[in-house]
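Before I ask anything, here is the structure I am working with.
Removed: one protein chain of the complex. Kept in place: all other protein chains.
Naming follows writing order (A, B and C), and every chain is counted from residue 1.
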């Protein structure tokens, strides 16, 4: 290990010239990143992690100014040290470093990719620019990488457009884009938030492999302390733009000093929580639900019928393979999925990235282009079930009001031309609720609920951090006090403390108002904390479904098992076994052991109840042998 | 591998998770302002745009009072001063400041041998003639209601003041330009209003709703686009009732121009909306139950605002000058109605380029207005741009 | 001496020498009498046309007629060597012996016979029968071919229109190159071939084909031989049309040199809007079309850079700007007013012609009625002044008397039926100078309580509206021929033509022999008709002169057409090196055929190289 750091950030401060005054996003931050090592950056949402990364890359927005400090980068190839802050951000020197020597994985993969260029083009481009190799070679390399980031059909991926991909897939494309040039320093801004734990483990191991081979340094921004425990050599803890605590992994986890860090570690959800135990955020928000909040009394929680019933839905997408060829490729995004959501209950949905979770939620929302090929979705507001896709006019409007959706990608779901106030008051306007003043009040209280300052009301979405945007999206969903909320990864961009705050809020709302949640998340601890029933999805199938305790206690399906294995633990004594993970073929239905095997061409697999309310999907060929399922 | 020598650093500052920094007065004001105010504040910071806005506001406000502002009336001729060049306004005579004045023009003898060559005007530098301000001049009827003879400024006693020269009939160009503003600045806006409202609505529907509606609108556009405008105009000019006043005729034509003009805009709107309608934030609005109108108006079009503002500011000169092209086809405004287009139209000959360049002066107000609209539009665009 | 163009051909034996090409008795131009100089051969004369159709104006300029006017308006034989006129009833034409068409074929009385028998009398080619000027009271002429050089046309009644028509700017061709046209006639040609040809040109009959090819006026057929000084060598469509000298032209200068002097006329196609600019840039050698009085200063200005003169000729027009109250308009109230002589006189008296003259015509016009020019033998100062002074008081009084004695608040008079006296004056939108004049006139009329509404429109639309009786008043130019002599038919002064905006319906009636339009039902107008037939039947020049004078007097008194200022100027741009063009002259369509009567074939370039680009 060389004693000289690869990147040395000293006294870095960044200000934003916002409309209402100066925002000090980063204040006198210092840290070092060493060759072949990983520096994890953790901290509160909005604490300046991404801004620091942008400052290093010279990609700050025009409104931002580096007011002090330096970022000394020593290129291991040439040994030359440059101060990145002093370089012309568009000059050739900076360009050579950017992408080639320092690469970055952006926090929001959706908006970071150009919508009109293929993934292959965008990924291989960096290689062409920096190494001058041919297009063909670059695509070849890209394909290899695609394989390593777990794309099933790497060749196809060259020709797909971002909008055809699931959130996780886009994120993996970003990772491939950053890694393709073998940079000396990789800045990864929450690179695995949209990934299920098994895929996440693969990515982490990929990073570690490269790190080991090429002595790549990694600056890893994340909220997942489990990931930190598994990956980091050093850890920086940030809070409101300042470094709170900095040290080696062991020091940080075993000997935390700062009050914030201690509180942070305390806020991590874990698997052995007692029923009814609450998470402990750094700041608890007293969720006072004012009486005026509710316009209607909640439907009686005791109503037996489920609010939502999904009945054997299937959905496939047609992918175009080139402009002119008549050949079409079909992707089966959902396959005979059935699910029901009781009033006032939470169903957790976990599963592989790209397994159809978002597609399912969008279908429930009756989003454009999401009509199921088969099957129906029933909604019951207490007056009897109704087919969602047959709702019209007033009924539809009422449905839109009672069922809300939290988008997986917060940024793209916020209109860039609307201020936070406009965004949050829009649902109220649409449904004609309240006077101007009342709406103003409501927006203010919504912001407080999700832990944002009301002062943010007049800012535009682009001027927020990832986690802040996510909370805006959540606040918007809450604005209409819906009876059902479909949360597609609502806390993936939040640090554990704010996450705890939000989860507690959702629980409180459920208790007070009888809201039902369909909760999609990759974070199994969060699912465990929130959900009563959990469904596990893989490749468009629900492979296992059971009450929370049952699932975690006795998973039956090999995929579920793999998933549970891949959870990174905060405990330093339980590191992930990357080699074992790599060997497992958890997400290949054809390779699942006997009763679970789903081979193409076979009759559709069946759902079998192995114990009360515990369902597992097994191949129709073995339908008769549910007992063969080992615990 | 994890044996690092990284020193353990702990921030020594006291930590209280609950302190929120208090808002300053200015911030307070900012956060409680309406979006409109925000845009206005941002707009105000752009000096160029502000100046343009003020200029436009003043121009439009002055339109009802052109009779007061113009020193001469619209048709007033002075047959002793045909094609008189502009008279300069001076302030100092013999080195003495005596306020704004002009030197009288004298028609120097036309060349007797060649009476056809235009006469030359000589400035008599001995007799300064001060301009009069807030004075009594020619009588006029304001707004068709009452008579007055009050003018902002008048020519001096005993001589003319043609600050921008005269035309072939000896009419004061300055006054004609001032009068011309009335029609040029108002009628065109109407056409833009018509074309924009149709273009945005139909283009928006085609782009957002798609399907059959889209093809129907596109076919309509195809037909309209292929419909020859030229013969339509020719047919129209024959069909216009003769006793319609030329202003009404022109008004009608502008409306028709607007009616024919929308497809271009509609196509641009449609193509942009087609790609925007799949954005998540549009879906988000849909899933909240927003109406089509709201989605198009609040979510889609604002994201296309820059293009729209640019198009609108570009249509202004097109409308002001549209008549010059139309008059080739026997349409458009004709004397005695006066607009900038008419003035320029009558200047469209070599004579005004080679001998009487001041007849081209109406281009300057056109330019000014066009640039003002342009800067104003830019300012608006920037003020509405969250990234700016 | 052979011309530059033909010399080589003669030398090569492709063309007989000049002496053999001329008729036995060529027309010797009296150039010396007219103080012209003997010229030299050579040069291209560049001019402009707006479209191929306008090539006919070059035919006009060539002015080669059976009989034609000279500069002083004497009617003289030109192609003919002599005409024997017996009381306007019988005309014997004597051809020049040895006269040849431009392709060398002899020009004989057979060419007259062919036209008369096979064209004029052929129902397919000329369905309407022989042209109107050859028909007197429905009677066609008796045509006798006396020998190869003598042909006689005779009627039982006098036909005083016959010779003037033949001398018109747009001549009546009563002869045709039989040797060329014969092949297209069904009687002589191969019918199958003819229909095939017609079809390939998308025409459906031999007659259409024949009529299309027989176009001596439009100069659209380079194959058709001509007698003119130049003949067209280019076929449309083209951007440049070239006329070359006719090797067999019949005129010679006093030294015996065959005319014309100038070898070629090069007519470039350009937009009318650019004519003035191109003239200003010295890109033409001779141009008058498309140039207006108002362009003169600008053209003069260009003389400083390019070597040309701007001549300004008096236009032989009754009035540069005249108003035509429609005596046959549909609106009964306006019709009654228009027919009220007090109304017409009042309108005339309220116009301050001096202002118009000062403002629009460089103060050089002659103020007064729409009547003959002072240069004309028929001119009378009284006719010019009658009811044409500026007397708004009298005008007001007359209007009151005419029943317009009530006024609305703003001072505009009310019509007898209570409508506002809003007089719509229609004008062709191309006539910008007339629109200017109208604008000024509207002020004068406003002073006496008549509100003028100017309606400028496409001239085609304007004509249509006028013929349908929809116009109340039209503004246009005055008499086309204000430089008339008594031998010229006074057609313009009597209600005979529907295109005269004072009486379109009466004109229609006369033109269609009563099938359309309205019969003249106003005594004063009937008087005009009577005077016209008096002229037609007159046997002496005196009688004709009297008829003319009476017609002019009645016009002045009745103000059928309200004239204002006479003597607009026609700018003519001509390269400095062109000689023999008069500095001052009278310009008209009829009788001078624009420049035709001034014999363009006698113009020449001072030096042979002079026609090269004149840019400094």
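Everything below uses one rule, namely that a residue touches a chain if its C-beta (ideal position, glycine included) is under 8 Å from a C-beta of that chain, and two chains touch if they have at least 3 such contacts.
Note that in this section contacts and distances are computed from a predicted model.
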Complex member absent from the view - protein name from UniProt, among "Ribonucleotide-diphosphate reductase subunit alpha", "FadE30", "ABC transporter permease" or "K+/H+ antiporter subunit F": "ABC transporter permease"
Where the missing chain makes contact, among the chains that are shown: A, B, C
Contact with the hidden chain (one of C:139, C:499 or C:521): C:499
Residue of B:34, B:123, B:136 or B:215 in touch with the missing chain, whole complex considered: B:215
Sites on chain C contacted by the missing partner chain, in the whole complex: 46, 51-53, 126-129, 131-132, 170, 172, 199, 201-205, 207-208, 211-212, 220, 234, 236-240, 242, 266, 268-271, 273-274, 277-278, 280-281, 283, 305, 458-461, 463-464, 497-499, 511, 613, 615
Interface with the unshown chain - residue positions in chain B: 48, 210-211, 214-215, 218-219, 221-223, 225-232, 234-235, 238, 264, 267-268, 270-272, 274-275, 278, 303, 306-307, 309-311, 313-314, 317-318, 321, 324-325, 328-329, 341, 344-345, 347-350, 353-354, 360, 363, 366-367, 370-371, 374, 381, 385, 387
Touch residues of chain A, complete complex, unshown partner: 57, 59, 90, 92, 95-100, 103-104, 106, 108, 111-117, 122, 125-126, 129-130, 161, 163, 177, 318, 320, 323-326, 368-369, 411, 462
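By definition in this document, only the chains that are shown with their structure count from here on.
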Interchain centroid distance [CA atoms averaged], chain A/chain B, Å: 50
Chain A and chain C: spacing of chain centres that average the CA atoms, whole Å: 90
Distance between chain centroids, defined by C-alpha means - chain B, chain C (Å): 48
Chain B - residues contacting chain C, complex: 75, 77, 79, 82, 114-118, 168-170, 234, 237-238, 242-243, 245, 327, 330, 334-336, 346, 349-351, 354-355
Touching residues on chain C, where the partner in the complex is chain B: 276-277, 280, 294-298, 300-302, 310, 312, 355, 358-360, 362-364, 422, 424, 426, 429, 432, 435-436, 439-440, 442-443, 453-458, 461, 465, 470, 569
Residue ranges of chain A touching chain B (in the complex, touch as defined): 1, 3, 19-21, 30, 32, 34, 37, 61, 110, 115, 163, 233-234, 239, 242-251, 255, 257-260, 263, 282-283, 362, 365-368, 396-397, 400-401, 404-405, 407, 409, 412-419, 421-422, 426-427, 430-431, 440, 453-455, 457-458, 460-463, 476, 480
